[in-house]
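Report on the structure given below.
All protein chains but one are shown at their positions in the complex.
Order as written gives the chain letters A, B and C; numbering starts at 1 within each chain.
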Amino acid sequence: MSGTTTSSGGEYQLPREHYLNASYGIRSWLLTTDHKRIALLYLAAVTFFFFVGGIFATLIRIHLLTPNGLLVTPETYNKLFTMHGVAMVFFFLIPSIPAILGNFLIPIMIGAKDLAFPKINLLSWYVYIIGGCFVLYSFGTGGLDTGWTFYTPLSSVYSNSAVTPAVIGIFINGFSSILTGLNFVVTVHTMRAPGMTWFRLPLFVWSHYATSLIMILGTPVIAITVLLAGLERIFHFGFFNPAYGGDPILFQHLFWFYSHPAVYIMILPAMGVVSEIIPTFVRKPIFGYSFVAASSIGIAVIGFLVWAHHMFVTGEATYAAIAFSFLSYLVAIPSAVKVFNWTATLYKGSISYDTPMLYALGFIGLFTIGGLTGLFLACLGLDIHLHDTYFVIAHFHYIMVGGAVMGYVGGLHFWWPKITGRLYPEFLARAAAIILFIGFNLTFFPQFILGGLGMPRRYHNYPPEFQVLNVMSTAGASILALGYLLPMLYLTWSMRYGKIAGPNPWPATGLEWKTDSPPLTENFRETPEVDWEPYDFVHRPDLGLTGSKPKLPGKLSPAHGDD
Amino acid sequence: MHRTGELYGQYKTLEQQKETATLGMWVFLVTEILFFGGMFLTYAINRHEYPTAFGVGGNMLDLNLGFANTVVLIASSFTMAMSVWSAQTSNKKLVPIFLIFTLILGIVFLGVKVVEYKQKFDHHLIPGHGFDITYCSKQPAAVCGISEEDHAKEITEIKEGIEADGGLVALNAHAQLYFSLYFGMTGLHALHMIVGAGLLVWLILESRKGRFDANYNTPVENIGLYWHFVDIVWIFLFPLLYLINRHLA
Amino acid sequence: MQSQLPLYPESASNFSSQVDGLMLFMVAVCLFFGALICVAVVYFFFRYRRKTADEIGAPIHGDLRLEITWIVLPFFLLMAMFGWGAVIYVDYRHAPPDTLDVYVIGKQWMWKLQQPNGRREINELHVPVDRNVRLILASEDVIHDFSVPAFRVKMDVMPGHYNSMWFKPTKTGRYHFFCSQYCGTSHAIMGGWVTVMEQDEYAAWLAGSTNSGDPVAEGAKLYNDLACNTCHLPDGKGRGPSYNGVYGSKVKLADGSAVLADDAYIRESILQPNAKIVAGFQPVMPSFQGLVTEDQIIALTAYIKAQKDQPVPGKPAAGEPATGKK
Partner (left out) sequence: MSENGHQEHVVSPKLYATILAALLFGTWLTVQAAKIDLGRWNIVLALLIATIKMSLVILFFMHGKYSSRRTQLVIVSGFFWLAIMLGLTMTDYSTRKPEPSRSANPPAIAIHRA
């Protein structure tokens, strides 16, 4: 099946034709309907927004080095954290894993030639770009100072910044997300290869299916919400404006109906990545496959029932607060189930120390901290102390950066050989993973303490007693920045100079590893038939792992490990 | 049944292609449910808070036009369903005819909507600084083009509204909220109608080539689904906007 | 003074001890589970490291008993956290009856506070120790949030309606309060200090107020200026009900129901007079929406409150709850 050729020396060579060299020229990229090329288009755009958001983050941290603010005016500071939030949440975290890794991998993982609607897939990228342009226009013409949450009436009446284009951008961008989710759901339902039953789906696909449900059911609500806020701003409609009798809390209900499930859009795909990486590098089936799969769906569904826990101190009804707190605790259970199962998977495994594995283990640690601190915020009694403090900042950065971004970068390393056909430099990659882990903890752990002390979020200056912790945080941020720059550099380098990977360098069990690296435009030469269970290493002689000697041609590449 | 038509590269069979398109359309309609749902929620909460002002606002609408439009839209849904039937039974000549009927009814609906919007504009009922819920009640009936009887009712109703809602300023603010929702909801609905009309034009051009028959009718069916969905939205908008507390005084 | 690296804020209210107890419990539980997972991961990581390149792990697919254990056990712990938190929250959302009420108005970007006797402060709040204090919060523009870390309490300050929060300071001293809800440019400097004083000191401080008029007097003036006095005659014979003895009583309404005449009711009655009509009166009062500021509403409320013990028309003596609207 594999078209990869080996030279006499046993080293791999790139396949003669693959999706990257199938056609050339800018038009062949901008008009492509190949899900793999669209994934790379997303990679470029999303990386750009990550840079933009990252620069804002760096400026924020530098500014907070001293209690009175080092760098910028209050107005500018408010714009910086708003734009950081908007760029990162709507244009990096939400599309990152689904639109890049999901787009690239889901059709291959289920044995399809493409997504169900390739043109809609391309359309979703253009929609993303158009939305992004509006938001960049807003950033460029005076910026945005409402916070990424756009709470009314500040955003709809009082703010003097460029709210309207930003709101339009987010409205448009929502449709990109909807189209991606729609495509995934339909693809998973109708495009599976023969033998690829629901319970043979990779957990990555399960988690993306759950993510897509949220995108489909939640995103329309944020679209209408920001539309209403925009109308209120432009035409003096009074939906949420107390001056006309509107209720600002209603805006928060609508906003969080999407935006809370949206954090699961960010974390679920990362969980999917981790669920792929761990069995591969432990070389044993995931512990409790059906529980891990079901917990993805559970998180997606229960995640819709908890949104008002963002509003415990707004004056919402006590009964409602109690109900939402209760439901919030329920959503902790499927998350915990995942963590326990991943940990149990390590037991009696054959664990390698490859980079993706380091990211996956880092993910478990950071996600555990992020998840456990979420329990503090879901707790009614503690939330009245911790709400809107740095504790919240630390908590969601542990989930979104420690969780989602670690998963994203880990997944990028894991599938990099599949995407580019080449391996990344292992030593640098491990170093970057460790630097990221240390930098991250140094940045955000002190913020838990700051939050406990009561330092409110979104402050451009702060009482002097908080300085030591802020300095620690800023120092960590600079390490973190290095940790992100390193992969960007060596991954770019490896695209041209990396070692040729071969179809299945790890080796892993998924269908995507049965085709060439990089794959053909049609993914497979002939439609594959699946007759094995997921993550089964025992009955897979084609992986070359059953004997005592390596059966893979030639010497194993250095990427495999530590022998 | 064996299907014909172009098979796109990513599919294995035409059946799969058809199934995929139908599922995709329904999933899209689910997103539309939630999209309009956000607005219905905003309506529900505010109506719950200000029943009086919403009643006064609702009575400012022209029930006859609203009723006529409902009939027009339901009829268009019927002709749309009939064009799907024509395609499914390979009546290739009938498909464009029913589609043209549908399009005409859709345009009539939008035309009536324009008349209504114009009326609201003349009556100072556009949210913003010029909004004045009492404008018509202060003019002679003829100026606002309503019957003396309705005019009298309106005056009474506004008077009672002012009392019940806690003053003119409050009533005016809350009625403006009602009209914000009126324009937001009907505007969004009209936008969907315009998109639907555009799709219909394309469908008519294609169907005149005789493309749609029992074997291949996915576009007719899917655009039909969309059209029916837009109809459903109106089925709810009509009572919520036009019929609440209808001249119950 | 504060040490260079504080790790937790001072504990200065009835809620701080409750919140801290719960916090301690949660930290302990979370540390236990966090450590359990970390230790397991690190131990497995080294214990089961790959020894040969083609080695595979033991094909273990799962264990139902374990799954059930780690679903059910955490569930009970989570419910304990939920229940404990809910108890504190319900307590927090329901102030005891005997509170000292301070009005707090947030506006971009300052706090205006007003003591029960009308003494006004900007960005400063003085309260007596060991007394239940209730803050009645309103905003003039966007959403703010009044947060006192040392008391472990906060509440959003919404435009358009009152929120309230309460606490009982347990320790004298000066504590930061912050605006916790992002409210625009100078959000970060929209804070101040809560000074908790001994009760007698507080009384002396309150009596020594010179900087502002008595709200009752101001309310009385407004009562005349806004022509309330043309309808709301003290003897109850005007077109509107008398104010006497209204505050804190149950008012009978035209629709047969009754409502407690509290601050929120009075505010509503000024802004939306016909929302609740007192039995025996016609809905004729105009709305004062847009004509009075939040400050003036507070002054009017104070005036009405001051008439609490005046003889109620139609009743021989004060004491009995009576009908009548301001």
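As a working rule, a residue touches a chain if its C-beta (ideal position, glycine included) is under 8 Å from a C-beta of that chain, and two chains touch if they have at least 3 such contacts.
What you see is a predicted model; the values in this text were computed from it and never measured.
J.: Decide which residue listed in B:Ile45, B:Leu110 or B:Ala141 touches the omitted chain of the complex.
T.: B:Ile45
J.: I'm checking contacts with the chain that's been left out. Which of B:Ala75, B:Val108 or B:Ala197 qualifies?
T.: B:Ala75
J.: Just checking the interface: what residues of subunit A touch the absent partner chain?
T.: Contact residues on subunit A toward the absent chain are 189, 217, 221, 242-243, 245-247, 249-250, 253, 257, 304-305, 307-308, 315-320, 323-324.
J.: For review purposes, identify every residue of subunit B that touches the missing chain, sorted by number.
T.: 1, 3, 13, 15-16, 18-19, 22-23, 26-27, 29-30, 33-34, 37-38, 40-41, 44-45, 48-49, 63, 67, 70-71, 74-75, 77-78, 80-82, 85, 88-89, 224-225, 228-229, 231-232, 235-236, 238-240, 243-248
We take it that only the chains that are shown with their structure count from here on.
J.: Using the touch rule from the top, work out which pair, B-C or A-B, shares more C-beta pairs.
T.: Between B-C and A-B, the larger count of C-beta pairs in contact belongs to A-B.
J.: Approximately how many whole Å separate the CA-defined centres of subunit A and subunit B?
T.: 38
J.: Centroid of subunit B to centroid of subunit C, CA atoms only: how many Å?
T.: Each chain reduced to its C-alpha mean, subunit B and subunit C end up 44 Å apart.
J.: Any chance you could list the residues of subunit C touching two or more other chains?
T.: Correct list: empty.
J.: Where in subunit B do residues touch at least two different other chains?
T.: Each of 170, 173 in subunit B touches at least two other chains.
J.: Spell out the part of subunit B that touches subunit A in their complex, as residue ranges.
T.: Within the complex, subunit B contacts subunit A at residues 8-12, 16, 19-20, 23-24, 27-28, 30-39, 41-42, 45-46, 49-50, 53, 127-129, 170, 173-174, 176-177, 180-181, 183-184.
J.: Quick check on the complex: what are the subunit B residues that touch subunit C?
T.: It comes out as residues 163-170, 173.
J.: Please give the residue numbers of subunit A that touch subunit B in the complex, ascending.
T.: 107, 112-118, 120, 178, 182-183, 185-186, 189-191, 216-221, 223-225, 228, 231-232, 235-239, 243-247, 250, 253-254, 257, 522, 527
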